[in-house]
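Complex shown without one protein chain; remaining protein chains in place.
The first chain written gets the first letter, and so on, giving A, B and C; residue counts start at 1 in each chain.
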């Protein structure tokens, strides 16, 4: 039985279900317990699971992430909530030097099955220190998995998989998606990590994205279809490990690819994906793989400026059109 | 008058000269004063400039970086030394949320003329937490400049420019280069930030690199020239701002580009550069731009495994040959 | 002559006493009027009111010299006003306008007046603490006797940078006046849930810093303590930490009803211990002012705020073209 739920409800259900299923799962973060989470993703959990498993922390991000690492090493499955991905700046040692490398450094004899749940993106007037998209950092770190769901269905299924996964997973939600709605079955399900989802099939051009911009790509695809352009939309869902097969299959099919994300263009994952496609499918490309990405700037407070920083549907459509036009005149 | 000096001497001279020139310059870090720096880059400075300007810090990386930010805001030019780039994990808030964004957030009314000097790379058996190459993180942050010199000449000239620059600069040295030697004039000189250096001209294929791997590319070029392959080597020197003009000019000339770096391939700057070339010079490319980069793994302790992680001359040569071969059969 | 109630050597002139009232009232009304603008949709993003804590910013900043500098927090409007920032340009910043202190780029959480010695609010809890010690370091390096003031609240004292920074301030004897605004809450989390001891000042003492705890809602006491602390710092005897007990007059931000805050606690702090009411009565009872004088000041404050809102609303929106051009320019190498 499917029903429509909000993204934040999907996350809440995923946590609650996994906590019921496995008593080693616990949640720690600022305001996750009594307040039910700043984005209401942990409402009700304190009542059901008690304060040992739903823990309000001091503002000590570095160390309560380390708390997660230690608990994971001895067999727990902690979910550590970092309120904004911008504050991940404070936990990089524990995440990158400790969690991500523990398995490797111990010769495969230790594991860190921890999830760091956090939230990013712009669009709410929260300015430069509360609006970043920093997934490229985690993507560059061997030993970390990186998940960025776009829909309630994926959010729930992926979070459940992330909690069950034996590696540290950085799970990044988007602040503008919490109230978005979508279908999700009542029944238990999971979505595997590491698999992209072709959210729309098409033959002319591929749009590759993740998180909120998947939804913009789908809208762009609808718009372009009115112009007779047949767009395929690949939602990566998991950035690392990257589902190269799905990406390459689509690139080979359409020969024209736009990679879309909100994060700054310079050093964003878009470049990496574009380069990978070029390396693996150069002869199939009818046009360069192009990136539609965030401007290389801190996010401004003012709404008009803020909106100018992030790719919108118009920019996505223009890029797709340009690739096709370019091909026509060549 | 030119003479031969070591990379670490070049750095030492740059700091000393700038400290003489400008009394707002100071150096702070672990063991920089009494010990003269773990890599002997600050030998003699304490004696000449005293403890207010050459400061041994506690192991409080986050906060002594913040000390640099605050001092810079009120007009100093602090040089903050982070012993290993691996410990930059501890300073990301001060570097990324504070230093990098201050100019922007204040509407251009505040500046942070700070240099964070640090050191990275593998090759000394220092294992997973002392061997990383994390420049891609800084490269992704608007507001930061990123410098990675390969030679004593560039090291000195770029560090002097970095100190004089009004933006925060992350200056990353390579642990295997400190004892390397090269020519540098006795006279005062600087090397401007943001300009790549064509360290060898050639027509068949371009190798783009930075830091230690520039030297490997030059060796590879010599080797390939014996096979009749005419290689151009572009040393980026500054990663951000990226000198796109020089890169693109070379790419358009040779039509074949290999980007080489030690950092992990996934999410490394190589992908970004490759994508940029594709976007801007697709029609000039006779082959895909390929990356020769570090394996996507934490660095192992064992020497054989460690060496297997980093691109060597052989891998660079093979990539170049492949691009040419590929073209011939096409 | 009104004298402050602790130290007989520090005298509070009548002018200063009245000025402190005016400043506190300005902060109070600035926040209340901005909240109205927030509710009507003219201000967006996070807005953390300084309501109820006015005596701290004012008492501290009145004890400073003009060329001293302060480092502020996400709850920073009060600090800005106390340090003398212009209300119109502040309001314009909250509205995201080009005429704002940060040209609309910063907003409430990043408002700054660098040349005026307000070195920035901060969106990162604790983020300003290390910056403050750097400011002090810079002031000393320049051979001045300027000091740095570091505002932060109880929640921030749980962050590692607090311990690291007070330790460095202590070992290097840096001229930093640490002002811990203990309002008992970090969002909805009470400080007694995240600290074993109610006396956060003890944390500073352990690192070798002189520290005192006072009622932060008594502006004269704040002023007196800050005067001593600042004097110490200025003479090379610092750093100094003052923990000021206080309370938010509402939730964490404008959209937080603060329903987790016990009613009796709130009543106490909004009632008997309200910093402005206290000071008003004190001024009157000590004969320094009549109720009418103070009412007149209230009126003047209101007019200034009318002007500020007017200025802000008239200030143009930043231009996207200019923004993009500046971005382009900043990416160019020199």
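Everything below uses one rule, namely that a contact is a pair of C-beta atoms (placed from the backbone, for glycine too) under 8 Å apart; a residue touches a chain by one contact, two chains touch by 3 or more.
These figures come from a predicted structure and were not determined experimentally.
Of the chains displayed, those contacted by the omitted chain across the entire assembly are A, B, C. Only one residue in the set B:4, B:179 or B:303 touches the chain that does not appear here, and it is B:303. The residue from C:25, C:85 or C:161 that touches the chain not shown here is C:161.
Of the candidate positions A:238, A:254 or A:302, contact with the hidden chain is made by A:238. Looking at C:122, C:194 or C:227, the residue that reaches the missing chain in the full complex is C:194. Hidden from this view is one chain, which touches chain A at 23-24, 26, 52-53, 55, 57-58, 60, 62-76, 78, 93-94, 97-98, 101-102, 104-110, 165, 192-195, 238, 241, 243.
Taking the whole complex into account, chain C touches the unshown chain at residues 158-164, 167, 170-171, 193-197, 202-203, 205-209. Those residues of chain B that touch the chain absent from the view are 30-31, 34-35, 38, 56-63, 86-87, 89, 124-130, 295-297, 300-305, 308.
Definition applied: only the chains that are shown with their structure count from here on.
One simple way to say how far apart two chains are is to compare their mean CA positions; for chain B and chain C this gives 40 Å. Multi-chain contact residues of chain C, defined as those touching 2 or more other chains: 102, 104-106, 110, 122-124, 127, 160, 331.
Residues of chain A in contact with at least two other chains: 62, 86-87, 89, 127-129, 296-298, 300.
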